[in-house]
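Quick one: structure below, then a few questions.
One protein chain omitted, others in place.
First chain written, first letter: the chains are A, B and C, and each begins at residue 1.
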Amino acid sequence: MAQRFSFLTLAREALRGHAGWHPHWRSPERPQPAYDVVILGGGGHGLATAYYLAKEHKPGRIAVLEKGWIGGGNTGRNTTIIRSNYLFPESAALYDHAVQLWEGLSAELNYNVMFSPRGVLMLAHSEHDVQSFKRHVHANRLAGVDNEWLTPAECKEFCPPLDIGAHIRYPVLGGALQRRGGIARHDAVAWGYARAASALGVDIIENCEVTGIARDPRSGAVTGVETSKGHVGCGKLGVVAAGSTSLVMVMAGLRMPLESFPLQALVSEPVKPVFPCVAMSNTIHAYISQSDKGELVIGAGTDQYTSYSQAGNVQILEHTLEAICEIFPIFRRMRMLRAWGGIVDVTPDRSPIIGRTPVPGLYVNCGWGTGGFKATPGSGHVFAATIARGEPHPIAAPFSLDRFVTGRVIDEAAAAAVMH
Amino acid sequence: MLLITCPWCGPRPEIEFRHAGEAHIARPADPAAVSDAAWAAYLYERSNPRGEHAERWRHAHGCGRFFNARRHTLTDRISATTKPGETP
Amino acid sequence: MRLPSGGRIDRGKPLRFTFDGRAYSGVAGDTLASALLANGVHLLGRSFKYHRPRGLLSAGAEEPNALVELDCGPGRREPNTRATMVPLVEGLTARSQNRFPSLRLDLAAAASLFGPLLPAGFYYKTFLGPGREAWHRRWEPLIRRMAGLGRAPEAPDPDRYAHRYAHCETLVIGAGRAGIAAALAAAEAGDRVILCDEQPELGGRRLLSAGEVPGLAALRANPRVTLLPRTTAFHYGLQNFVSLAEILDRPDGLRERLWQVRAVRVVLATGALERPLPFRDNDRPGVMLADAARAYAARWAVLPGRQAVLLAAHDSGYEAAFALQEAGARIAAILDLRAAPPLADTARARGIEVRAAHGIAATRGGVRVSGVLAAPLRPDGSPDAARATPISCDLVLMAGGWTPNLALFSQARGKLRWDAAADAFLPGEVAEALTCTGACATGRGPGHPVAAIAAGALTARHAFVDPQNDVTTRDIALAVQEGFRAIEHVKRYTTTGMATDQGKVGGMLGLATAAAASGRTVPETGHTTFRPPYTPVSFGTLAGRHRGPLFDPIRTPPSHEWAEARGAVFEPVGQWQRARAYPQAGEALREAVARECLAVRQQAGLLDASTLGKIEITGPDAAELLERCYVNAVHSLRPGRCRYALLLREDGFLFDDGVLARLAEDRFHLTTTTGGAAHVLHLLEDYAQTEFPELRAWLTSTTEHWGVAALQGPAAREMLAPLVRGCDLAALPHMAVTEAEVAGIPARLFRVSFTGEPGYEINVPSDRLPALWEALIDAGATPYGTDAMHVLRAEKGYVIVGQETDGTVTPLDLGLGWAIGKGKRDFIGKRSLARAEMQRPDRRQLVGLAPLDGRLPEEGAQLLATSGARVAEGHVTSAYASAALGKPIALGLLAGGRARHGETVQATRLDCPRQPLLVVPPVFWDPEGKRLHG
Partner (left out) sequence: MVEIVPLPPLRRYVLRGDPAPLGALGLKVPPLLQAAAAGAVHVLALGPDEWWVMAEAPPAWPGGAWVTEVSAGRAGVSLAGPDAPLLLAEGCPLDLTHFPAGACTRTLFGKVEILLWRRGEALWHVETARSFAPHLAAHLAEARADLLA
């Protein structure tokens, strides 16, 4: 069992020079020869999956295999926006399941993930935006997801740096506000789940790259994985590899409806509190909040071509900052401190894929595109149940892989919902 | 910003071009004859490789032509661009 | 203290400035930093976490401590500016940051009392309660107030920012000895050369000596050479696409320029950065990098202290000490971590005491250093405080050795390789046409190994590695102890290297400390990735001129000036500004829309439909191309006739609609939605070029050539007839097109309707549209805008792609199956329509909705079978007050809707629980279509 985190333990350790702190999670150099369940991918989603498996389903021995260091992918590279005001009930149910878990996550994990429900404000700049966002408000309220319509003046009151003047190119016509939305500390999510999962006996193996998937010649079922640290047997394999999903699934002979794009984000130099909420404008592509450290955290767009380079182009940053300066002109003299790129795996309908695959014992959780972080706890929770029971969790069921064959897609993007 | 060699116009900056997805995904000659699964594969399944990638670009703000390119998705380097139907 | 002579400054040009409200003076050539030092100001800032007093550490871009707020008037306040990078100008106003009430007395410094409670990552372990929202409601506000450095600006920035694309054979980054040499060589070879350097004066460390910098004159004289001082290369993109930020600060308000350089070859001459040394309280004002102190004396003739102690791990420190001695400082002692300092005797010959194998156990002093405890090193490399002896001084020089500056090399995706001999990471493989020269390629020679330096300071207290973020050697050791072994984990857990200097100061030391704490070597530990920008860059520089009207093009149709003059109300539709309505004096928008609608129903109205996309398709195979793409039967369309045309995506969902007119066997005029114009052309080009290359058919956008006046209403024909030459309107049936002359203008005259009234869309060259418009107004037509257009088409049950559809709707859902050519073998999306899912009877289908309570339904409202139901069966896509019908009407998508006419459904509302709506056919006006053909 991990040592308890609290102000008292912190104070006690302060008196003895913090000599008593242990590693937050066990990180065995080598994996065991076999596990009942292997989770492939040590990002937030994979670690959450392992945690909820161990806590709620106890399928036996569990390992998480990570090719680099945990939380090093999109978990540690996103703008940490959390919201659930999606249009379609299937999506709203999935993301709101996550928000409900976020609300108790620090206590659940005994790790401060700094969930900050400071409100997510989506700005409308055209009649079409207004119609689309009001449709969201109606749909969300019916589904029990909080979402309210604000006038421009109310937007300004909620987000003082916002310019609602008529002189800007695309004046603000109103906004949809989800007060329960907000941000969290991305690294803490990976570390917190790792610590809690490790305490429940999950092996977290870092620097362990998977090179092949072993299958039973007759049934075709998954029997294990080949890794840079040797063969690891498993009864069930859950792939949670985000941008690398296509590369892993092809090892099992599966072509996925996925493409991986570079997505960039940036932060400004740290300043005193100036931006109280999260603001998003998908018409002009501006996504901004302020971290507790004081940095303005700004989401940029994806490049147009697929890539695994984790590096994006400068023109993407230009367009992003044009948009930010347009609706927040007081920030034009702020400086970009750091920009970085992640690899996002995008599905044709911009909704994730969670569930079984044609290969017995192989499960996949991918396709979160630009919006995966917000779903982390919910994604892990329903994927764990899906793996444990061998059938989709009710919330995950609509996101099955075969929806692309039937045509029952869940197209949030086409329905003018914003990404992120 | 990539520098892309349009097979007609020569090297041009990436912002003149529009990426048009994976190349050589043949539209079934008789769509009515293929199964839902095969049709879905045509519509949605992509190789999305880490490495050499055959893809399509259009010189949208130039000569307007579509063409094929071979690009490495880890280095983003384009090793060849060819007119449709040509082989490098 | 300013020296009487020397330096690269102009003592003849005094400049006045203020810092924290106090007036000082410096001279031309000063930086804010050198000027403050010359005035004896050493306390310049407070640290991020503990609010410890801080002074200048460096003289350059890597400065982590001396961050100030510049105030250049309204809208020109600027936080976190490095005092070392600000050339002094008359009247400069600077303030210190992150302190209250004053820099000298900062109450928040009490934070350091709780230091033991605030080690690396403390916030992950506490603030967990009480209650669910304890963090958000109680603790986070406290943390946020304490965090952050400067204050964000409060008013919009009035300055301008320029962009420039540039191309050259050789781009040289860094104008020190090596950079200038590389530039000269390239220039002699005939290259176009760009040489940039972040400093106001080119020369790099050559500026430490007096006189003209060799080579610069020759470069200035060469017209093919562009010299860019105060210009930082901050982003290294693919194929040598490098972004530079040039600071102009022109009095006319042109502040900065973004250069985007495509270079055949790039030469990195970015030099090396001197490292600080870790020891207790190594952050006190007066503790400075040795080379920086030397620079202040040599370049700005400022002595940073009278009595200095040098802590050396590298010979370069001796050069600095000697230079300061010559400038008049007393070198109290040289403490050298090395057992046998090569230059010890040279120093002694200059009368300087040298203690080998010594370190600093601690510094003394308050807001400025007053002395050090010099201590012999234990076998483990740590200073033995028990045997320490005090030395008083007002300046401590740190010569910790040099780290090659390879941030841009790393951005260029170059691999760094550890070179044991150089005790540094050096450039390895790189795919770009890129070479490194000078100190960034080789370093400045080894000193005391950085691994040994780190090992000796693992247990020291307050030994700062990342001074701005207050990260100490102990914080890093704690992170390792808590299992954070990957260097990226250490960085993220401790925040070392994440301050505004991006690890330039403490990066190498931090990683050596992590290595020492985890018992690994430096190369085993690896390094974190260098991320752009190299140094912070203004948002404005990247945004450039694209603000306000230049943010995005504002497109207006040909009648815009007329509409503006008539006080029309406009709405943005994509990039277009379209007239929404033409209110008359004292008329509310709602009233105007109602009047315009009635005018169309009872007489005739005039709409500028020029924004509709238009494509001319020519060639012998034009019909075949369209037949294969659109759902319609095209071959059977006779010249002179039109069809309502639908274009799907291959997934079967509606992509765009418009009117397809056949002008001749081999020529078509196709319209698209306003927003869809470019997308439709791109999609059709894709199929024409890549799927059906054998077809001889060509597409040309004529969207902006044709101005379109839509004249709609029962009186349209009699109004138009007198203006028309060359065609018999009476003989022109609905959905027909002909060439004619209208008001003396050659036109393509369409008889089409988007209102349900008989109507015409008159296409004339857009420069002639205003004349046609005036003529039609004179003929009695009432101008109507997009709002009325929406109402009129809804009354008739016509859909708008993007309003009735959202990318998940098929033509069958909209009841438009009739438009699909019977027996067509194939068209884009046909196969997808055959999937079972698309055939389900309970798909959302277009219906009309009549409010039973007479109130206007809310667009977007969800449709429920019963008021208690929780699951939506559809939604309201459009809702308008219909003047013609004298009641509100709505369209919606409802599960199995076509079979539910007569049923009552409940619509959600934001202002009350539910609203009952009667499901009716979607055509409210003239269902039989008598008027259209009348």
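Just so it is clear, contacts are C-beta pairs under 8 Å (C-beta built on N, C-alpha and C of every residue); 3 or more make two chains touch, one makes a residue touch a chain.
Here the structure is a predicted model, which is why all the values come from computation and not from measurement.
Chemist: In the intact complex, which of the presented chains make contact with the chain not displayed?
Modeler: B, C
Chemist: Can you tell me which of C:Arg8, C:Arg132, C:His163 or C:Arg364 touches the chain that was removed from the display?
Modeler: C:His163
Chemist: Which is it among C:Glu353, C:Glu616 or C:Glu741 that touches the chain not included here?
Modeler: Answer from the full complex: C:Glu616 touches the omitted chain.
Chemist: One chain is left out of this view; which of C:Arg82, C:Arg299, C:His546 or C:Arg831 touches it in the full complex?
Modeler: C:His546
Chemist: Pick out the residues on chain C that sit against the missing chain.
Modeler: Counting only chain C, the missing chain is touched by 160, 162-167, 192, 250, 252, 254, 260, 262, 545-546, 549-550, 552-557, 576, 616, 618-619, 666, 696, 698, 700-707, 765-768.
Chemist: Over the whole complex, note the residues of chain B touching the chain we left out.
Modeler: Touch set of chain B with respect to the missing chain: 1, 8-9, 12-13, 15-16, 61-65.
Keep in mind that, in the parts below, only the chains that are shown with their structure count from here on.
Chemist: Please state whether B-C or A-C has more C-beta contact pairs across its interface.
Modeler: Of the two interfaces, B-C and A-C, more C-beta pairs touch across A-C.
Chemist: Express in whole angstrom the distance between the two chain centres, defined as the mean CA positions of chain A and chain C.
Modeler: About 21 Å, centre to centre.
Chemist: In chain B, what residues contact two or more other chains?
Modeler: 1-2, 18, 36, 43, 75-76 - these are the residues of chain B that touch more than one other chain.
Chemist: Using the touch definition from the top, which residues of chain C touch two or more other chains?
Modeler: Answer for chain C, listing residues that touch two or more other chains: 237-238, 241, 260, 413, 651, 832, 835-836.
Chemist: Enumerate the contact residues on chain C facing chain B in the complex.
Modeler: Of all residues in chain C, those touching chain B are 237-239, 241, 260, 262, 413, 431, 650-651, 682, 685-686, 689-691, 693, 825-826, 830-832, 834-836.
Chemist: If we count contacts the way the header does, which residues on chain B are in touch with chain C in the complex?
Modeler: For chain B paired with chain C, touching residues are 1-3, 13, 18, 20, 27-28, 30-32, 34, 36, 39, 43, 56, 58, 60, 64-66, 75-77, 84-85.
Chemist: Can you tell me which positions in chain A touch chain C when the two form their complex?
Modeler: Interface residues on the chain A side: 5-7, 9-11, 14-15, 17-18, 21-25, 27, 68-69, 72, 76, 89, 103-104, 106-107, 110-112, 114-118, 125-128, 131-132, 134-139, 141-143, 149, 161, 163, 167-170, 182, 185, 187-188, 191-192, 206, 268-274, 284, 292-294, 309, 311, 313-314, 317-318, 321-322, 324-326, 329-340, 348, 406-409, 411, 413-416.
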